[in-house]
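Only one protein chain is missing from this complex, and each of the others stays in its spot.
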Amino acid sequence: MLPLLADLEPKSFWNGFNGSLPLKVFLIGALVLGAVVLLAILRVPARLRRPVVAIFTFVSGFYYVLLWLWPTPIARDPKDAAVGLKENVSFFLADAQPVVANFSNILSGFLLGLGVFSLLRIHGRKVMKRQTDWGFSFVLLASMFAMILFGYWDFWIRQSPTGARLPFAPGDGWGPAQYGKDLLFDGFLQQMDATMFSLIAFFILSAAYRAFRARSLEATVLLLAALIVVLSLTGLIVQGWDSGVGALAGNNPDSFLMNFRLTDISKWLRDTVQTPSIRGLDFGIGIGLLAMSLRLWLSLERLEGDA
Amino acid sequence: MNEFGDQYRDTGWFGILLVVILVAFLLFNIWRARGGKDLFIRRIPGLNSLEEAVGRATELGKPVVMVPGISDPINAKAMQAINIFSYVTRIAARFANPILFCCGGASVYTVSQEIIRDVYQQEGLIDRYDMDSVRFISDRQFAFAAGVAGLILREQAAACFFMGEFYAESLIFAETANSVGAIQVASSTEITQTPFFIAACDYVLIGDEFYAASAYLTRQPVLVGSLVGQDWCKIALATFAIFGVIWNTCGVHGTTTETFADGKFKPVKAPRQGWVDDSLLTRLFKPSPDPDVKIQRPQLSADDLPKPVKDGGS
Partner (left out) sequence: MSKPTKEFNLGNLLQAFPRRGLFLLLFLAATLPLFTTVTLPNKPWDDSIDFYKNLVALQPGDKVLIGSDWTLGTRAESGGEFEALIRILIRRQVKFALYSTGDVQAPLVARDAIATIAKDEAANGQKLYKPFEDYVICGFFPNSEGETLAINNNVRGAFSGRKDYPENGPPQDVLQSPVFQGIRKISDFKYLVLVTPSNTERITFQRVKDTKLMFMVTGVMFVEDHNYYASGQLKGLIGGVKGVFDLETIMSKGYESIPPLPGKNEPGRGTKYYPALHACLGLLLLAVIAGNVGMWLSRKGVKS
């Protein structure tokens, strides 16, 4: 069994009860407290729900804001003890960070169950009632259950002392569980992923063929820039072009003509035109994200679904 | 050495101060807008086309497909996408047009379901709400892409909205919707995917037009004020950029005998002309703590230190 609050350095509130009775009591207490809080929230009057949600949201986000604002401990050795209130707080926040990060992991696990429920409901009904395209739904459900079955079967086997010694590549000791999982994962899932990704190449070609037309001055400039960038990716053309320019310049590296080598033109486009444009867009998007996150954290955002 | 000021210098006080100033701009303008002042927002064609797109779908009797990206777990980008889509859903509900809301994450599915149902309820059209219209497809990127593409093809969607966090699958969605003749409005928070949407979609929201969408559509004072605050922030950053250009252009880059690297000044092998990286402005934005700094603190006793974990736990 994996230790539940494992080896954290240095020892702190978060691993003080590693693998012992106080830890188990701590966990049971947390479960009971969680159930009590859940029941209390369900009984809260409707008009108070928004403030309750706002408080939870604020507290959840406040940890990371405080972690960022509070001075980070510098030159901290794992054996160092904190001195003063400032360091005690900063040590506490830093030690808590891996544990707080796990909160999201736990939530993701529960939420995945909801997603699976949605799939079962929609596709299960299609199969039961033989609705249009119910065959696809059957394949989906069969694949899902097959992957769950073989995945857990293989995982279960590997938890035992002998199972832990099984190689990850096909070899000695492999049984139906390992071969089944390998077939589903490496044989099907990975290859289908690669197939879907390769579709993008075809779509890029058809989209470029349709969209890259010199209909206006701006479109023409864009087209020329795109052509230069594409040519700069082809080593054969780069060598030919650069050699030609080099010959015209008499292979003099200080010649002005050397600026017209394909590598130099594409580098100029990348560093002088593309990079600042992307930086500008990045700043705008970053500020937009900051504003949105601030509104969500402070519950200033009134969603369309709210009354 | 253990003073408050020293630690802040280590973590980069300038960056923190800058963000606090930007946040102050946002909050101040939100407060201002609540005073009822009507503030101007420029026209965004992609957002003006939302009603037109839904109306077209209604005429054709085909569903509207909405994809809020593949954020998992849910984040601010997905929330913004859901916000915009709840507006679209409101229009679709009034036109009695079916919707298909495809979620790429279980957390997005959970939140979307609640919000979309609430939209129907507020419109007094809860009988038109179909629970299966909001569905979880998959949290695997290409499984999601395959599922949504298949849905668009089978349902012959007439209007498709792709907004949020998209990656490589963006072009799969856009081209598939294009092949069925759907009108498309798209926006990706990833700059690298925006060109793909521009090539294939009818209307595209570029950059922070996506974040301006909710203010544009709803005209809520908080959102409009936040939008103005964002503009103040952009002006502040542009001012910094101009200042930095002037400073580094006109700055005296005379001969220097030392350079600042890894948090401390080191002598250079031979005197040379100063570089941009040697300047104060660069150091303000790129703080690098001195790795050789040692701070004397009391040490924990051996009993207080954790012991190595045994195999199999306790």
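Letters A and B mark the chains in the order given here, with residues in each chain numbered from 1 onward.
What we mean here is this: a contact is a pair of C-beta atoms (placed from the backbone, for glycine too) under 8 Å apart; a residue touches a chain by one contact, two chains touch by 3 or more.
From a predicted model like this one, the values you see are computed outputs, not experimental measurements.
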Return the single residue from B:Trp31, B:Tyr167, B:Phe240 or B:Phe265 that touches the missing chain. B:Tyr167
Among A:Leu140, A:Met196 or A:Leu300, contact with the omitted chain is made only by A:Met196
Could you please point out the chain A residues that touch the chain left off the display? 2-9, 64, 67, 72, 76-78, 94-95, 97-98, 100-105, 108, 161, 164-165, 168-169, 185-186, 189-191, 193-194, 196-197, 201-202, 204-206, 208-210, 212-215, 223, 226-227, 230-231, 233-236, 238-239, 242, 263, 270-271, 274-275, 278-279, 282
For chain B, which positions touch the chain that isn't shown here? 73, 141-142, 165, 167-168, 190-193, 277, 286, 291, 308-309, 311
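By our rule, only the chains that are shown with their structure count from here on.
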Touch list for chain B against partner chain A, complex: 2, 4, 6-8, 10-11, 16, 19, 22-23, 26-27, 30, 72-73, 76-77, 79-80, 82-83, 86-87, 89-90, 103, 105-107, 109-110, 114-119, 122, 132, 135-136, 139-143, 145-146, 150, 154, 168-169, 171-172, 174-175, 189, 191, 196, 198-200, 206-208, 210-212, 218, 220, 222-223, 226-227, 229-230, 233-234, 237, 289, 293-295, 297-300, 304-309, 312-314
List the residues on chain A that touch chain B in their complex, please. 1-4, 6-11, 15, 18-20, 68-69, 71-84, 86-87, 90, 104, 107-108, 111-115, 118-119, 121-122, 133, 136, 192-193, 196-197, 199-200, 203-204, 206-208, 210-212, 278, 281-285, 287-296, 300-307
